[in-house]
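Down below is the structure, laid out as structure tokens.
Omission of a single protein chain aside, the complex is shown with its protein chains in their original locations.
As written, the chains take the letters A and B, and residue 1 is the first residue of each chain.
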Amino acid sequence: MTGAGSASERLRALGLELPRPGRDSNYVNHRTVGAGIHISGQLPYRDGELLGQGVVGLDVDVPAARSLARQAALNALAVAADAVGDLERVRIVQMLVFVASTPELGEQSRVADAASELFVQVLGENGRHARTAIGVAGLPRRSPVEIQLICTAV
Amino acid sequence: MTGAGSASERLRALGLELPRPGRDSNYVNHRTVGAGIHISGQLPYRDGELLGQGVVGLDVDVPAARSLARQAALNALAVAADAVGDLERVRIVQMLVFVASTPELGEQSRVADAASELFVQVLGENGRHARTAIGVAGLPRRSPVEIQLICTAV
Partner (left out) sequence: MTGAGSASERLRALGLELPRPGRDSNYVNHRTVGAGIHISGQLPYRDGELLGQGVVGLDVDVPAARSLARQAALNALAVAADAVGDLERVRIVQMLVFVASTPELGEQSRVADAASELFVQVLGENGRHARTAIGVAGLPRRSPVEIQLICTAV
């Protein structure tokens, strides 16, 4: 699945490139304590545009939510690469996946899988992580998905 | 409350045994950064069966939710013991308790207390932890409770 070559080569082979992390304000894109790098919650923006809005199970279906989770994961990976200084040295420690959900949904893990898969496709073993997926009432700017990451450098 | 003897003896005295942690996939049961061990979100499974479904305050009452929280905490403790290599050396650092809740519930802390109590009953002072309890829209497989843990080895 993860193939040969560097993480950057695998990223290109997936037809993806890392976006440029946004500028900081009162809060920052990442903060480090000890070996752990905490990355601020990432939404599925691409080129400055939020790719979806609404609640999964109501306004957004699971395949669309998976696509949004993958985009949010890509944005988190860009911040991680920026924080570590080298995509090749990023190791994912823990991911918290928030899915705006109806009370009936129950498929938050399938949504989160799309983000987990991207990390493993790009980083291989270093992409495997501890994970929690939950369904929330709503998210900033009515995004259907948000991803929070802890990573480290190898 | 915590009595004498080892953590393993206290666990047996409670009539409990640690389940075997499930196998890993794209994500893993735990990942370590520095001294911190991050454990993936745990649901109230027992012998492969999810012990409850639905929203607390609607489908599930608080006593039932407390029982589910205790089971999820037991599962998290099993992963912690596996990660540390020895139940006696597990120290709980932080617990995040997610309770699928109606907007009116307000009793998430009482649900979380059941998980906190288990840790203290089994681990004594090493079981005391920082904690956050929140009410969420829904959880994977419509579980009423999910527990995320950070632990360390003493």
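By definition in this document, a contact is a pair of C-beta atoms (placed from the backbone, for glycine too) under 8 Å apart; a residue touches a chain by one contact, two chains touch by 3 or more.
All values derive from a computational prediction rather than experimental measurement.
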Given A:Gly5, A:Gly34 or A:Pro63, the correct residue touching the omitted chain is A:Gly34
Would you indicate which residue among A:Leu16, A:Val62, A:Ala137 or A:Ala153 is in contact with the undisplayed chain? A:Ala137
Could you pull out which residues of subunit A are in touch with the chain that's been left out? 24-36, 38-41, 55, 58, 96, 98, 100, 103, 136-142, 146, 148
Logged for subunit B, residues touching the omitted partner chain are 34-36, 92-96, 100-109, 112-113, 116-117, 119-120, 128-137, 150, 152
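Basically, only the chains that are shown with their structure count from here on.
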Whole-Å gap separating subunit A and subunit B, where each centre is the average of the chain's CA atoms: 25
